[in-house]
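Below you'll find the structure, written out as structure tokens, and then a few comments.
Only a single protein chain was left out; the remaining protein chains are all shown in position.
After this line comes chain A, so read on.
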Amino acid sequence: MALDAADLGPATALVCRECGEKYDLGPRYACEQCFGPLEISYDFAGVSREAIEAGPRNIWRYRGLLPVPSNVESTPNTEPGLTRLVRADHLAESLGMQRLWVKDDSGNPTHSFKDRVVAVALAAARELGFKVLACPSTGNLANAVAAAAARAGIRSAVFVPSDLEQQKIIVTAVYGGTFVTVRGNYDDVNRLASEIAGEQDDWAFVNVNVRPYYAEGSKTLGYEIAEQLGWRLPDQIVIPIASGSQLTKIDKAFQEFIKLGLVEDKPYKVFGAQATGCSPVAAAFKAGHDVVRPVKPATIAKSLAIGNPADGPYVLDVVRRTGGAIEDVSDAEVVEGIRLLAATEGIFGETAGGVTVACLRKLVSTGALDPEAETVIINSGDGLKTLDAVAPVVGPSAEIAPTLEDFRASGLA
């Protein structure tokens, strides 16, 4: 692969998070010494509020903070990001809170935050000379990879558990590309993808062999929240956890903005949200452990059903460092969470959003989260992809004949 010609913007090297070993930029993801995850280091230059504000109305306004080439906007991509930050007064009121915001990432091109990470992975994969965009996925990533590859005009190869929600199967298949359902759970699919990645040199598995680049895409959620709040950080933020990448990268984004002087340095607390049926990180947090014991997932929140979360230990670090907490909720509470967000704010989140809202409610009731402090929650995906979760519990108020008499008789006036 022609790495000499690679333009990865401000990225300068890959560094092991565990042992500090340093590597040249390239298609690496695990440390050769200790298997620890590699993290990108940067040399930032020319980043200012003005430069960002003058940028495009998508994640490329933060291009100077990402491992992507300077011409990234001119190559075909899905242009995700700059989703709305919604002031959620009705939800706040129902939970006894003061100032609450929902970062509604269901507004992305394929309706989840995964478009952010995939766009960055695609840009880096191109620079690194890969030919195929691939992934193992719990569903949303599958949609995002298939769509991004279609847009870029390259082949995709997507692997998902065969018991995935029908909606997520269809919305991935429609983009064409190679799409494989695997008889196993996500952790099985993930393992298979790691083994395939060891054989297929020119396949970029976005969350495996280009993961250091991919993961940086989640920083844009943090950047946007700070910019949309008027260049300041919230007091508290609640984030769903699957592998834990999104949570750690939002924290990284806040730290970078502080270091670059783009926002005032102030304390903030990071909270994590899981479904009880797959809550290895919440369990480790509650038990005071710093390692995460893998579990076999059993929850309707399939997008979060990663039993062996790669970034689990780092999530624990961030949450403990900032004074936050990690909560988990039952599937029934997840469904309630989806309904509550929809009924109070007109936002239909997927099960991951239900997990986050239900955990917010629980964190308020346990006192772990301060109802007076300004809080942001992430709605990371769209309810239309997990219709089965709410189908049994919602429906029309009545069915009537097309007559005024019937309407009156229904008692709905």
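Quick note on the criterion: a contact is a pair of C-beta atoms (placed from the backbone, for glycine too) under 8 Å apart; a residue touches a chain by one contact, two chains touch by 3 or more; residues count from 1.
Quick note on the criterion: contacts and distances are computed from a predicted model.
From the set "Acyl-CoA/acyl-ACP dehydrogenase", "Molybdopterin synthase subunit MoaD", "ABC transporter permease" or "Extracellular solute-binding protein", the protein name that UniProt assigns to the chain left out of the figure is "Molybdopterin synthase subunit MoaD". Interface note: of A:Asn77, A:Asn207, A:Thr351 or A:Asn379, the residue touching the hidden chain in the full complex is A:Asn207. Residue A:Asp187 is the one among A:Asp105, A:Glu127, A:Glu165 or A:Asp187 that touches the chain not shown. The missing chain, though absent from the display, is touched by one residue of A:Ala30, A:Ile52 or A:Leu229; that residue is A:Ala30.
Of the listed residues A:Glu195, A:Asp265 or A:Asp388, the one in contact with the hidden chain in the full complex is A:Glu195. Seen from chain A, the chain kept out of the figure touches residues 18, 28-38, 136, 138, 141, 186-188, 190-191, 193-195, 197-199, 205, 207-208, 211, 242-246, 291, 293-294, 296, 306, 308-311, 313.
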